[in-house]
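A single protein chain has been removed from this complex, and every other one stays in its place.
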Amino acid sequence: MSAVALRAEGLSKRFGATVALDGASLVLRAGEIHALMGQNGAGKSTLIRLLTGAQSPDSGTIQLDGQLIAPTTPLEAQRAGISTVYQEVNLCPNLSVAENLYAGRFPRHWTGLIDHAQVREGARRLLAELQLYIDVDRPLGSYPVAVQQMVAIARALGVSARVLILDEPTSSLDQHEVRELFTVMRRLRERGMAILFVTHFLDQVYAISDRITVLRNGALVGEFATAGLTQSALVAAMVGREVVAAARDSRNAGTAGAPLLVEVQGLGRRNALEAVDLHIHAGEVLGLGGLLGSGRTQLARLLFGLDRADCGQVRVAGEPVALRQPSDAVAQGFALCPEERKTEGIVAGLSVRENIVLSLQARGGWWRAMTLDRQQSLARELVQRLGIKVADVETPVGALSGGNQQKVVLARWLATTPRLLILDEPTRGIDVAARQEIMGEILRLAQQGMGVLFISAELEELTRLCDRIAVLRDRRKAGELLAGCDGQQVLDLIAGES
Amino acid sequence: MRRLFVHPTFWPLAALALLLMANGLFNPGFLALQWRGGHLYGNLIDIANRAAPLALVSMGMTLVIAVRGLDISVGAVLAIAATIAAATITHLQAGSAQGSLLPLFAAIGAALVAAALCGLWNGLLVVKAGMQPIVATLILMVAGRGLAQLISDGQILTIYYAPYAFLGNGFLLGLPFALYLVVAVFIALKLLLTRTALGLFIRAIGDNPLAAHVAGVRAHTITPALYVFCACCAGMAGLLVSSNVASADANNAGQLLELDAILAVSLGGSALTGGRFNLFGSLVGALIIQTLTTTIYSIGVPPQVNLVVKAVLVMLVLLLQSPQFRQQLRMLAPAARSSA
Partner (left out) sequence: MSSDAAVVRHTLARRLGDPAVLSLTVTVSLFVVLSLAGGMRFDGFLAPQVFLNLFIDNAGLLVVAVGMTFVILTGGIDLSVGAVVAFTTVLLASLVQHHRWHPLAAMLLALLVGTGFGAAMGFTIHRYRLQPFVVTLAGMFLARGVATLISVDSIGIDNSFQMAVAGLRIPLGGGTSLSVGAVTALAVVVIATLVSRSTPFGRTVCAIGGSEASALLMGLPVGATLVRVYALSGFCAALAGVLYTVYMLSGYSLHGTGLELDAIAAVVIGGTLLSGGTGQVPGTLFGVLVLGLIQTLIVFDGTLSSWWTRIVIGVLLLFFCLMQRLLLRRT
């Protein structure tokens, strides 16, 4: 077996009360492609941030070629020999391809001015190593993302990196581009580079990687040889079998006879989601499963008017409705707890009370304000009901922990007594207790007749909570399963082995 | 006591009080008020009266800044409103009877409508065309004075119409009318912001526009409305200014007003990055600026010092708001203490 290029041991990182990474280890060998797998919140991004110096670990060590390193900035990591290429290419789109390759180390004339000819030639040579033949004078931004990524990889080559981290590089590439990328990755592997490949596409992992490291809930699940691991076993390792206390006892009771609440016909948007059909009854919890990038979030955004659909329509109680902006959806009695809690959910500077009344107030119009007393009693009631840990409802939301912030966003929507509640990974990145409480509340709400669209990456959550589970794969609907189905069936549908 | 210090308006008010007290010490007559001919006179009244146009514009600017916007066209809008008011009066005066109030109300109406249109233009450029606020309002800032001069034909329009003078020079129950206007706008706004949900929406948009959008707040309606309001404030200021000097100077009226208004807003403790705003603080900020001007005139220092003082003030306020600067201060403070 070839030499170890990078060895990370016992890396831990906590943010406040949440443990993002708990003693994780990783071994990268020279001349291998190593896949890093895990669900949202498994600790993949934290691990990468520690390796690239974007953040420093609380404990643990990183060795590069046997030498201990402790990069404190991405630049230091780069100088040490660890280069990273992100999905969002971290180069300057307005500079030319050649300039992006040489920025920071331009060759000069005797005059002191940049030797453009040499830059151009060097750039062509570097790109030729990746078998990329393009006009290096055009701005980088004028090329497709696939080419931009190649350029980023070429830059890493140019600064002679030992370790290359590819963070979700294939998310926005088409089939052909992925093949091109893989060809390049193989060439680099032959040259002895150690490549860490982060992705959520199972087939790609099997197509290219030699070994796989799986993380779950911030901890190492294990390191596997790709050849010896079935797809289902991999998904099981990622998804886990966590015990969920809350469970739907009277499954499917009455929902069959319950009125149809929302009907989605052929809803889709170019490059985001292919036409999807879906229906939700009152009092039903419809689970939406699928891996990251399968189109789960896109469906929620279309349904809530955050993005406009290119095609299809949505009917509420039989009537077609136009969802041009979120306020339209709110007027229809829809509610959305978004995946990105910090940027799309909470308004950090406002108090708990103000965050909770915001949507109800927005629906009521600006003129009819609720009295302060009414606001406070509503806020206190919801704080108590959801068990939000805060002494005073006038505390700014930014000061709360992640789980409590998520509950505030949920409380905001419960205040509007919605007909349809869309929850996009509501339990992501929050502690176990808060997770159980949120799931218990979802069940209570459904019992009271609310329709719930529950998006989750956790298998256990889906099978125990939902009346029906729709699964998305590759931006289209892969199938639907009824309550009482086996977890294995869902896994197979998600993994595409059916 | 601690609560007093952290109250957002404490520091601006303390600064104003300090400034006034210093004046009182150097010049014992400074703080005196006199009752003469049924009117209240004195430096304090004079300061408040002169600060009225800036106070109005500062209130409008506060709300625009609160939603992460900026309006640098207020000076130009003031000039447009003043010119339109003067032109309307000149136009109508000939046709109407002596002492008729029709030209007065027509002038007020025309000026405010013109200002509102300017604001709508700014708001649409920001929201619909998606321009950065400073760029969107730069356009009107550049072209606005040209438009005003187009209306006035490049002349300074003199107003020979007694009723109009009341706006900027008249007294009501012993106090200048302009003060009533400022207080009325302030109270109306305060009611609107606290009794309706508008204040909540504005702070939500300023703090996190995306989250506010997801929560169903209609930022695309509220933001242009605030630009319209800000421009209307500039319009009212234009009425006061042109009435006060009985003329409208399209080229010079409201020169550098946008800068003073931004200064007043930041002095008042609002965050220039949006979200947190303090309407009353901005009023105090406007008063501070005017008090400084009056002080500088009254102690006989060349009035040009005013600009330098303003520059130093704005830098101080900005630095104190900067987290990086505060951190540096905190690091310096213990070092100084241990060395002492």
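Labels for the chains are A and B, by order of writing; each one numbers its residues from 1.
We take it that a contact is a pair of C-beta atoms (placed from the backbone, for glycine too) under 8 Å apart; a residue touches a chain by one contact, two chains touch by 3 or more.
Only a predicted model underlies this, so the values are computations on that prediction, with no experimental measurement involved.
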| item | value |
| --- | --- |
| From A:28, A:42, A:91 or A:452, residue that would touch the chain that is not displayed | A:91 |
| Hidden-chain contact residue, picked from the options B:101, B:299 or B:319 | B:319 |
| Sole contact to the chain not displayed, among B:17, B:32 or B:307 | B:307 |
| Full-complex contact with the absent chain, from A:66, A:104, A:228 or A:318 | A:104 |
| Chain B residues that touch the omitted chain in the full complex | 70, 129-132, 134-136, 138-147, 149-150, 153-154, 250, 259, 262, 266, 272-273, 302, 304-312, 314-315, 318-319, 322-325 |
| Absent chain, residues of chain A that touch it | 74-75, 78-79, 90-95, 99-100, 103-104, 106, 112-114, 116, 138-139, 141-142, 155 |
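Going forward, only the chains that are shown with their structure count from here on.
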| item | value |
| --- | --- |
| Centroid spacing, where centroids are CA-atom means, of chain A and chain B in whole angstrom | 46 |
| Chain B-touching residues of chain A, taken from the complex the two chains share | 304, 306, 325-327, 329-331, 336, 338, 343-350, 354, 357-359, 361-370, 412 |
| Residue ranges of chain B in contact with chain A within the complex | 195-198, 200-201, 203-204, 207-208, 210-218, 220, 222, 275-276 |
